[in-house]
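A single protein chain has been removed from this complex, and every other one stays in its place.
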Amino acid sequence: MDPNEAYSLIDADGQPRSKFTCALADDELKDCFRSMLAVRSFDDICMKLQRGGRIGFSIPNRGVEATQVGAAAALRDGDHIFPSYRDFGMALHKGVPPVEMFHNMFGNGRDAAQGRQMPVHFSFVDPVHFFSISSPIGTHLPHAVGAAHAFKVRREPHVALASFGDGGTSSNGFHSGLNFAAVMKVPVVFLCQNNGWAISCPSSQQTGSESYAIKAKAYGMPGIKVDGNDLLAVHEVMSEALERARAGEGPTLIEAETYRMGGHSTSDDPSKYVPKDVLDKWEALDPVKRLRGYLEFRGLWTQEWEDELVASLLAEHAAAAKEAEAEAPPGLETIFSDVFESLPDHLRKQGEAVFDLARRKGDAAAGEGAFPL
Amino acid sequence: MDPNEAYSLIDADGQPRSKFTCALADDELKDCFRSMLAVRSFDDICMKLQRGGRIGFSIPNRGVEATQVGAAAALRDGDHIFPSYRDFGMALHKGVPPVEMFHNMFGNGRDAAQGRQMPVHFSFVDPVHFFSISSPIGTHLPHAVGAAHAFKVRREPHVALASFGDGGTSSNGFHSGLNFAAVMKVPVVFLCQNNGWAISCPSSQQTGSESYAIKAKAYGMPGIKVDGNDLLAVHEVMSEALERARAGEGPTLIEAETYRMGGHSTSDDPSKYVPKDVLDKWEALDPVKRLRGYLEFRGLWTQEWEDELVASLLAEHAAAAKEAEAEAPPGLETIFSDVFESLPDHLRKQGEAVFDLARRKGDAAAGEGAFPL
Amino acid sequence: MANLTLIQAVNDGLKAAMRDDPTTLVFGEDVGPKGGVFLATEGLTAEFGEERCFDTPLSEDGIIGAAIGMAANGLRPIAEIQFQDFIFPAFDQIVSEAAKLRYRSGGQYTAPMVIRTPYGGGIRGGLYHSQSGEAYFAHTPGLKVVIPSTPHDAKGLLIAAINDPDPVLFMEPKALYRSVKGEVPEGWYTVDLSTLRTVREGDDVTVFCYGAMVPVVERAAATAAESGIECNVVDLRTLMPLDEEGVLEAAKSTGRVVTVHEAPRFCGYGAEISAMIAENVIEYMEAPIRRVTGFDTPFPNTLEHHYLPDERRVLDAIEHVHSY
Partner (left out) sequence: MANLTLIQAVNDGLKAAMRDDPTTLVFGEDVGPKGGVFLATEGLTAEFGEERCFDTPLSEDGIIGAAIGMAANGLRPIAEIQFQDFIFPAFDQIVSEAAKLRYRSGGQYTAPMVIRTPYGGGIRGGLYHSQSGEAYFAHTPGLKVVIPSTPHDAKGLLIAAINDPDPVLFMEPKALYRSVKGEVPEGWYTVDLSTLRTVREGDDVTVFCYGAMVPVVERAAATAAESGIECNVVDLRTLMPLDEEGVLEAAKSTGRVVTVHEAPRFCGYGAEISAMIAENVIEYMEAPIRRVTGFDTPFPNTLEHHYLPDERRVLDAIEHVHSY
């Protein structure tokens, strides 16, 4: 395959471009469609919560649902995901309960990370290893390589998936991660979600290369470019890459060409830099519409079914958000725990001083600062 | 050109592989040959000085002379060199007086850097901009990019040459440097001297890629592989890359395939990891022998001429070494100067304390530690 | 004079410096058309063109590395690191290269450049949009470290940093970007580096602080004054090279010292202030030297207001050293 041409199976309306066999069974296809709607639902609610000042921050995911769900659907039990902050679609598809995700969005005391991270910086071990997301771009690529090495030395049939953006390809971690992966020949798949932008930086200023997939040449691994708005194509190339990895044939770089239809985050105003006509072009390639078209072509879709799905997702997510919002914030002691496995003396003392001061002078007041201002 | 095939003009005996026009005039060719002998002479003396305990450290250069001299010969006045520690062949060819280099090898008070750096970490502005060498691998690639940007904004016709090893391609600076260079389209040439080893790490464990030149694909620039023991070929591909850069067409990555015939440094024992048969293979491809053969083919060489050259170089270098060894070490105040342009109070005080203590308790004694032990 | 926020003063300072010196240029992530995520660079590409204000790929290593090369070859780069939390990919370039270039080349090559970066908490940014890294850099010989706390200083110190012959890390307290306003002279002016600013005079307790902690300390000092404790509040402004004499004088003048910063305490900048005093003027000290700082933990999100020193905590320390 030419790493500069995007591989695609269905067209803008979801019609098959040519004869092909779809590896996904009917219920799997429907499940993927449900997950794409779930991403949209989760996304919408978060946007509303943020606009309403009830959570501090969110990351829009509209436009990139097929890449995330298609990739997640290709994984098997035991595979690990090393995600970036935009990848919550993968978590949703893998069955993470939305309420757990809302605990993070509200940073409450039931959040696995005790509200220590910003919203969308998830971390799960169950039902899927969804590695703790950090903000610094690209650092998790070598982590995926290390985790994959552990699979290899334990002779386990699992693969690590590292997912990142077009901007991420410029990071130190991209270079060291891909280089180490190829030299160590470990079971890892690198998924570059080329969504057109790194905040306001377009791909043309991110790299001089013909594509992101072609960067694989620098490391001696296959580089595949796929239509990221075509869930079937994403699923197929991901599945092949995962099989190569499982067979001990080493890593693959996949570029999924898609588009970020919203802003970078709730703090961003994309109208300052995104050309309207480009948005329109991509709107026509909407991934949900395309999978819907294909489902219909396969006789798996009715409007009624979709309406029901949307309604039940909304109900579920709204209830989850409500539940999370009602939770208490983390306890003060969580500032000091989890720095080390056990609490060293100096942190015990710092913690005691906080409680002591609160007793003597009252509690600290929350500030007014909001994310990026 | 195929970035995985090394371009070559002359064979192991210096005979032209096919008809070609040599861009180098007779005197230039002879000058290059002289420089290659100069590198060998300088190298030999440094090795002897180190074995004799008179300098602390050196870096052998046997085997890579054609790459360094061929590249340097292609540069024009005003071009800047961003070298690594093995690149003193470029400085010699560009006319840096050997005695200045020996001041550095002995770390004496006439060393431009006041003996602050280890041997072979040169820095010159005259007669050529030979950027201050630092030990950390790969950091100077983005420096070359920045310097090239300055040429570009000032509309100067100069080029920055960044030179580094095969190991250097794994560094953060390789990735950021090449990426920025291509995006910014600045006049810079990246010369990867693939000498087979990064200390004891062979290329097969440095990268999974088919060649180093092909890494250019990841950045969208031409990648050229050249026979690094063939001075004519190196000179030709360098000249073309420099012209492209001067014409505003952006950066090029050149891989010069050569071989490090000695150890990594005077602290290294290569017999622990270098296979003997590989050494023999490369011995047959000796770059000095090859240029000698070509000079003879052109009727420019006699044994007598070479003997005279060798003798005069030895005399010059030995005298220079002697002069440098006799120089006094840097003054104590040089510990504190050049941290900032002017001496801040706290450093003035720290310096005064050193002098005060020396007065009261005598001078500090030199330790016995030697480089890497 | 204009009444500007701190971020406006930064923007104004950049414009003044760029108008003054054609070799200056600004680059970093999103600093071009978008004008920076905090709008510090708004309008620069429009006024100075794409050659003098431009976006770079997402690599701090590349940003700082390229800046060093530019600086060494006659330009005056002003690089932006979007958040100080993201400066670490460039740590090698800063510590190994920018900081040591003059020394290791005997002054043949130098790196006169400014790295601007927002730092500190107070915006619900969690672990990676809140950190204060000054101690890492102040500990690195060859770097200057500057932190303004007022719009006036932000502009004047920034221009001074740009004019300085050495690499300067210019840390901007993002919590103050829009929360403080002040009079800022028009056009080009500088505030000398390595000078302290006396924020408030007082004979009872000396409080050293900088950046976003300055208004917190001011509030605490005002409250302390109500109960008769007069604080001598000193804004350090330049952390390296520090006006050590000035610090020691201020410490001696009251014999009671509190240092306040957001960064973790252990090996934080406050430790140096304490150590300097304990080494040189300990005999004047009438109380323990207290530090009010962030905790020795990563920076939390929901509970950030407990992590950050606030008026309560500063006041408590002032009272403690006063009544000791």
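Order of writing sets the labels: A, B and C. Residues in every chain begin at 1.
Here is the rule we use: a residue touches a chain if its C-beta (ideal position, glycine included) is under 8 Å from a C-beta of that chain, and two chains touch if they have at least 3 such contacts.
Because the structure is a prediction, the values reported are computed rather than measured.
Taking every chain of the complex into account, the absent chain touches A, B, C.
Of the listed positions B:19, B:155, B:276 or B:360, the one in contact with the omitted chain in the full complex is B:360. The residue from B:15, B:205, B:302 or B:342 that touches the chain not shown here is B:205.
Those residues of chain A that touch the chain absent from the view are 80, 82, 111-114, 116-117, 121, 123-125, 131-132, 134, 136, 139, 141-151, 153-154, 160, 172-173, 175-177, 179-180, 183-184, 338-341, 344-346.
Residue-level contact of chain C with the missing chain is found at 85, 88-89, 91-92, 95-96, 99-100, 103-104, 127-128, 135-136, 138-142, 240, 263-264, 266-275, 277-280, 282-283, 285, 287-291, 295-298.
The omitted chain makes contact with chain B at the following residues, 56-57, 107-108, 114-118, 121, 134-138, 167-168, 170-172, 198-201, 205-207, 267-268, 272-273, 329-330, 332, 334-336, 339, 346-347, 350, 354, 357, 360-362, 364-373.
As a convention for this text, only the chains that are shown with their structure count from here on.
Comparing the centres of all chains, each the average of its CA atoms, the largest separation from chain C belongs to B. A separation of 45 Å divides the Cα centre of chain A from that of chain B.
Distance from the chain A centre to the chain C centre is 35 Å, each centre being the mean of its Cα atoms.
Among the residues of chain A, those in touch with two or more other chains are 170, 172, 205-207.
Annotation for chain C: residues touching 2 or more other chains are 56-57, 59, 61-62, 89.
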